[in-house]
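Only a single protein chain was left out; the remaining protein chains are all shown in position.
On to subunit A.
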Amino acid sequence: MSIQIQNVSKAFGSFQALDRINIDIQTGELVALLGPSGSGKTSLLRIIAGLEELDQGAILFDGKDITDVNPKERNVGFVFQHYALFRHMTVFDNVAYGLKVRPRKTRPSKADIQKKVTELLKLVKLENFADRYPSQLSGGQRQRVALARALAVEPKVLLLDEPFGALDAKVRKDLRRWLRKLHDDFHITSIFVTHDQEEALDVADRIVVMNNGKIEQIGSPEEVYDHPNSPFVYDFLGNVNLFKGRIQNGKLKHGSFEADIPELFSQNHEEAIGYVRPHDIQIEKTKISEDAVHTTISHIHIIGPIVQIELKRTDAEEFLEAEVTKEHYHSLQLKVGEQVYVRPKQLKVFIPEDFSI
């Protein structure tokens, strides 16, 4: 089922949680709503589920306006952040709940419910836990029960609120892969909310980056990571180095640093900030080009196969962060205190509209 979110706004008192949001989601897509807390992503998810009313705008399922439809008639599967399992019911009864509460006409027979629930428990690998209570399960198991329960009603849309937020790193990664596989097998249109950029980049077909109730950027993981359209997206998706300077004759100048930005030739004397990802920083022992900056290595962290290098610029009281592979690090033979030149391989310049950043 496709979902259209049209011009949706929502305020809680004086706080504007959502401000004219427009998103088109195709059938079978897996979309991540990514943003910091307070960006409105959970409110949007709850509005799609019908758990929250919107102030303005419309939600369309398959082109049909369902803005005023009761949540129980929307046929969405919702997985809550803290699972919201029925604590007084066994795992089996939790999963069977959505089928048991149907009106008599559409309710499956007892045998059918039994079959369906067993099938789902097998799918989430919990067939041996049917008689347990939620409090007797681990976080990852509860999460899977919550998923099975949501899937039992055969929803056309699956909505997940911070689905892996409360789990430890290892379980989180496993469940992430598992969710991706589940989505590929069932092709249910799915939207999940997360504040973890890695999770969004890893799982989603498309990412909606939100901030302060507004959409910053919509695009594939590659698009939003490699071509962020705003400083916020740059900052939020991974680490970033800033080169705050001024545009002069098509060059961004800051201290001894100079980079060619031909497309900004007309924006003379404008304040501008250059954004560079740590892995786009080239470390050289000698100065080869104009845009190389003289720095001193202040710290080296080796994290598995990746080496993070903290550098202090000699022309300014500013630090830069570079990321290189271990091989490259060994071939350069870098040491703390060594003087090196760094050069951005890829630099994106934004001119701040107002100096609120």
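Observations on the model:
Going forward, a residue touches a chain if its C-beta (ideal position, glycine included) is under 8 Å from a C-beta of that chain, and two chains touch if they have at least 3 such contacts; residues count from 1.
One rule holds in what follows: contacts and distances are computed from a predicted model.
Entry comment: the absent subunit's protein name, as recorded by UniProt, is "Sulfate transport system permease protein CysW", drawn from "Sulfate transport system permease protein CysW", "Pyruvate ferredoxin oxidoreductase alpha subunit", "SoxAX cytochrome complex subunit A" or "IclR family transcriptional regulator".
Checked against the full complex, the candidates A:11, A:60 or A:84 give a single residue touching the omitted chain, namely A:84. Annotation: of A:101, A:288 or A:336, A:101 touches the absent chain (contact as defined above).
Residue A:71 is the one among A:28, A:57 or A:71 that touches the chain not shown.
Contact between subunit A and the absent chain runs through residues 49-51, 70-78, 80, 82, 84-89, 97-98, 101-102, 133-136, 149-150, 152-153.
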